[in-house]
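Reviewing the structure listed below.
As you look at this complex, bear in mind that one protein chain is not there, while each of the others sits in place.
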Amino acid sequence: MTWLPEASAHAMRIDLLLAGLVVISLAVLGLVFGLMLLNILRFRAGRTTAIARAIAAHKSWRFEIVWTAVTLAIFFALFLWATQLYVVGFRPPAGAIQVYVTGKQWMWKVQYPGGQREINALHVPAGRPVQLLLTSEDVIHDFSIPVLRIKHDVLPGRYQSLWFTADRTGSFRFYCTQFCGLAHSRMTGTLTILSAADYAGWLNSTPASGSLAATGEALFIRSGCSGCHASSRYAPDAADTSRAPSMVGLYGSRVVLADGRAVVADAAFLHDSIVDAPRRPGASFATEMPSFRGVLSEDELAALVAYLQTLSPTLPPSAGN
Amino acid sequence: MSGTLDPTAPQRSYLWQDGTLRSWLLTRDHKRIALLYLGSITAFFALGSVGAALVRLQLLEPGGTILSDATYNRMFTMHGVVMVWLFLVPSIPVTLGNFLVPLMLGARDLAFPRLNLLSWYLFVASGLLVVYGLFRGGLETGWTFYTPLSSEYTEGRVLPVVLGVFLNGFSSIATGVNFIVSIHQLRAPGMGWYRLPLMLWALYATSVIFVLATPVLGITLLLLAFEHLFRVGVFDPSLGGDPLLFQQLFWFYSHPAVYIMILPGMGVVSEIVSTFCHKPVFGYRFVAWSSVSIAAIGFVVWGHHMFVAGTSLYSAIVFSMFSFFVSVPSAIKVFNWLGTMHGGSIRLDAPMLYAMGFIGLFTVGGLTGLFLASLAADVHLTQTYFVVAHFHYIMVGGMVSAYFGGLHYWWPKITGRMYPETWGRLAAGLIFFGFNLTFLPQFILGFEGMPRRYATYPAQFQVLNVLSSAGAGILAVAYALPLVYFTWSLFRGARAPDNPWRATGLEWRTASPPPVENFAETPVVTTYAYDYAELDGRAGPPGTAVGGPHV
Amino acid sequence: MSDGSALDHHSPYETPLHRDETAIAGMWLFLASEALLFGGLFLICLIYSHTRAGGWAEGVRHTNLAIGAANTLILITSSAVYTMAVEAGKRGDNRRVVRAGFGAAALGLTFLALKGGEWGQEFRENLFPGPHFALHGPDAGGAQLFYSFYFLATFLHGMHMVVGIGLILWICRKARHRAFSAAWNTPVDIVGLYWSFVDLVWMLLFPLLYLIGRA
Partner (left out) sequence: MARIAACWGMLVLLLAAELVAARMGSGIGVGVLAVLMVLVIVLGFMQILRAPPLAIIFALGGLFWLTILLALGSLDSFTRTTVPVHAAALPGPTAE
């Protein structure tokens, strides 16, 4: 397990605050446990001679004043330190890239100023302030990005703002952290921080809106496929195929079936596999895929297949099934 | 239990005065009501623990193989609802408190004995209603019932659970009214406010919260029930309603409820530490007033549950500042317990071990509370496992340790039997170890960003989760131990003398177990609460402790 | 408590006076608790009547002022009549307790009957919030919030009325058996506190539901 990375200057400042809190806590803990231990060692019944206890009882108020005052002073300093870092969140800089994020049971829809849309994924450039405008279509969600040390609840009926300037490229996870019902723990996604040039390239290569593949992506989430199948190259769990095979690069690859035949996973194979999942030799997955016969319409299957094809970008998409 | 019936006992104890079931179910005796409560909350504690066990088993694997998402969500909701309202909130007040308040006051009973019995029936009814809702259909909103999830988007059984908790509130209010009025009106002759045991100060402060915070929960749940029933209501965002208002009202009760849980524990620890150090509590008045100020300031900090919820900046700043203030009186208490130990004559019997466990674990819980009171740090840590670990340190590490310590400490008085000391110490040690193994890793998980209430989680968190689950296994064994040896002691335990710990306090001046009237004649108080010199003078020179207080 | 002024053997009290004072103090404490119960409702009203002022006021304008004002008058009178029962109880005059008690209870029932009529009218006019809500326009949402508040507040107050009337009838039954005396009349007093409190809550609900924002 690696330590949680810091992907912004703000994250570093928060970690400094946390470190300060940890140091203070350890000091107090050391004091409390140390005194407890010392007292036990020195004052065990039968081990100690009588000490002037009455004095302690009558002079207590001096100690009380001292430790009350010291605690208050430390607390006040902490309060100021933490508050000043919090206020920053309420003051987004002018000129930030505004990205709309909508939470919905149980997925995140992301929309960029240029009309690009994504599901459960967020691409941002490093070095430029980004402001997320968050709202929900149903219950309260929460958009949490641990590597940036920020989160905010996402409420129906109003916009919440969350802003940051990332300074480290890479792919990280974001979560829904406000309990939102059945598939709450599946409502996660990938934050991809790109260099400015990569970001521009990504914007250009991403279709603006409404394509068949985009519909398929939404279906992939809504029908529960994403609960088991990995579908993102960048996601931290892209390698996790314990529950089901990954969809990344599946289209066009060779698949060995239970009877030993090897077939190329083309559009028809994808279509039939969704309707009735094939058995694979030697593979032991934690979950068994249900049949989707009659659950998904043909239009929906087409959209799903179109989406799966985009996960193998080096191959040209077929003309459907 | 009739095996321990002893007709030759010199005094007719409250336990065997009249052994019929009817006499128990219609009793107005605060001591019997305490035992009725003890039985009920033990059952609910077991039920809540089953929920916890299933949650921890599920989290052994990142993919969560043993429960479906839906079942997992129901289980943590069940764990939360049962533990909070059917165990933690009532625990010490209704068992030890019911038993001890009149005894410590030198009174025959509480001010309103019939109200006391009614409160037990309300409690049982509410418990059954909640359990019915949780098991016939289930509920998956978490114990916080946030709208609009709980009002308009859940298929769960909101109504029975919410109405159960609503009823439960009336049981709490009845207990609170009873305690406050009793402490005002029924003190024995000579017992001034500064002669009250600190346990009573703590219970008084707790009762203030019972009486003044619980009704707000009541109205909040009624509003929620209305909205769930008619699918439209005052929190409905589609009408321009504000779901955060539900949270404001909910936390107006539920944050002070944390102090309902911890204040009685602090009272118990004050009693135990003083007795087992054979020394007056250091800074009595500060400890006493810190209870009252915790209860008072505890009412104005609820907004710290909502720092990322979308409340205003001003509100966040005000609540953050108050949240820092509320930890000052808690710190005062911890330092005063340590001051009490200094120069005492310390005996490490099981109750003292539990009390020291409380001090240590509560300190960790309090310090991590500072992280969450600090605005910017809270933004990163809230709603993750850090919060889960933090409040378990307060409620389980702190409160449950104190509850077990109190049970051991007063067990001889309640039952007239001694528990086996070695087993008591073993269980105390095991609880401390198992608890830390369970919840320390969760602080790290929280910092790493693992959200709470997740049925599945990314594989990178597995190691710490396995550690935590292993600790939970140890904790389960440790909690089962007292159940076994307490039961054993009812039949085979040594007879308890009236004052086995050489403690001050009026409850130790009567028989173990006490007679129905509590005291043969009304005791008269002539000295302050922890006057060991007077006690040793009365009892003659102590035979067991060399370091007795000869000044 | 049924055996009048004597203390029963289990009672934790020194003297009857001690017991009676304790009971009255306990009732006040319970009323403080009740005040916080309604406090949650008042908070809702305080906030929405500002943040959703337009819709809220529109809701207020649609309430039936005539019935509301009549009910206020009835409740004032009922509370006054029951206070006479309390005075009679202090003198040990059981007959007057019965008479005043029945009077207060009858007025209370009248209040509930009028309230029920008002509710019926509102249901017919589709003022109960939901998909068929009668008011439309930009402020309809706020008006629905108001009516959610209105129905819950009047329901809760109505439940308190029902409990109060039940308690008064219980007092009347005891008084008919000549249970009270100049030495012992605490239950009459305590029920009086409760009844006046229910009255007091209405004195606050009435302006909030019918008056403020009406003009």
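Labels for the chains are A, B and C, by order of writing; each one numbers its residues from 1.
The rule is short, and it goes like this: contacts are C-beta pairs under 8 Å (C-beta built on N, C-alpha and C of every residue); 3 or more make two chains touch, one makes a residue touch a chain.
The model shown is predicted, which means the values in this text are computed figures rather than measured ones.
Checked against the full complex, the one of C:Pro12, C:Gly40, C:Gly164 or C:Pro187 touching the unshown chain is C:Gly40. Here one chain is not drawn; of B:Glu152, B:Asp242 or B:Glu517, the residue touching it is B:Asp242.
Which of C:Ala32, C:Ile67, C:Leu109 or C:Val162 touches the hidden chain is settled by the complete complex: it is C:Ala32.
The chain that is not drawn here is touched, among residues B:Leu59, B:Val216 or B:Val308, by B:Val216. For chain C, the list of residues touching the undisplayed chain reads 21, 24-25, 27-29, 31-33, 35-36, 39-40, 42-43, 46-47, 50-51, 69, 72-73, 76-77, 79-80, 83-84, 87, 192-193, 196-197, 199-200, 203-204, 206-207, 210-215.
Chain B residues in contact with the hidden partner, per the touch definition given at the top, are 181, 184-185, 208, 212, 216, 240, 242, 244-245, 248-249, 252, 299-300, 302-303, 306, 310-315, 318-319.
Here is the rule we go by: only the chains that are shown with their structure count from here on.
Shown here, the protein chains touch in a chain-like sequence that does not close on itself. Centre to centre, using the average C-alpha position, chain A and chain B are separated by 35 Å.
In terms of their C-alpha centroids, the spacing between chain A and chain C amounts to 51 Å. Chain contacts: chain A has no residue touching two or more partner chains.
Across the assembly, chain B contributes 238, 240 as residues in contact with two or more other chains. Within the complex formed with chain B, the residues of chain A that make contact are 1-2, 4, 13-14, 17-18, 21, 24-25, 28-29, 32-33, 35-36, 39-40, 43-54, 56-57, 60-61, 63-64, 67-68, 71-72, 75-76, 78-79, 81-87, 89-90, 105, 138-140, 142, 144, 146-147, 149-153, 155-158, 160, 173, 175-186, 188, 236-237, 240, 242-243, 286-287. Against chain B, in their complex, chain C makes its touches with residues 10-13, 18, 21-23, 25-26, 29-30, 32-41, 43-44, 47-48, 51-52, 55, 128-130, 141-142, 144-145, 148-149, 151-152, 156. The part of chain B that touches chain A in the complex is made up of residues 61-65, 69-70, 73, 140-142, 146, 148-149, 153-154, 237-238, 240, 243-244, 277-280, 282-283, 286, 307-310, 313, 316-317, 320-321, 324-325, 327-328, 331-332, 334-336, 338-339, 341-348, 356, 359-360, 363-364, 367-368, 370-371, 373-380, 382-384, 447-449, 451-461, 463-464, 544-551.
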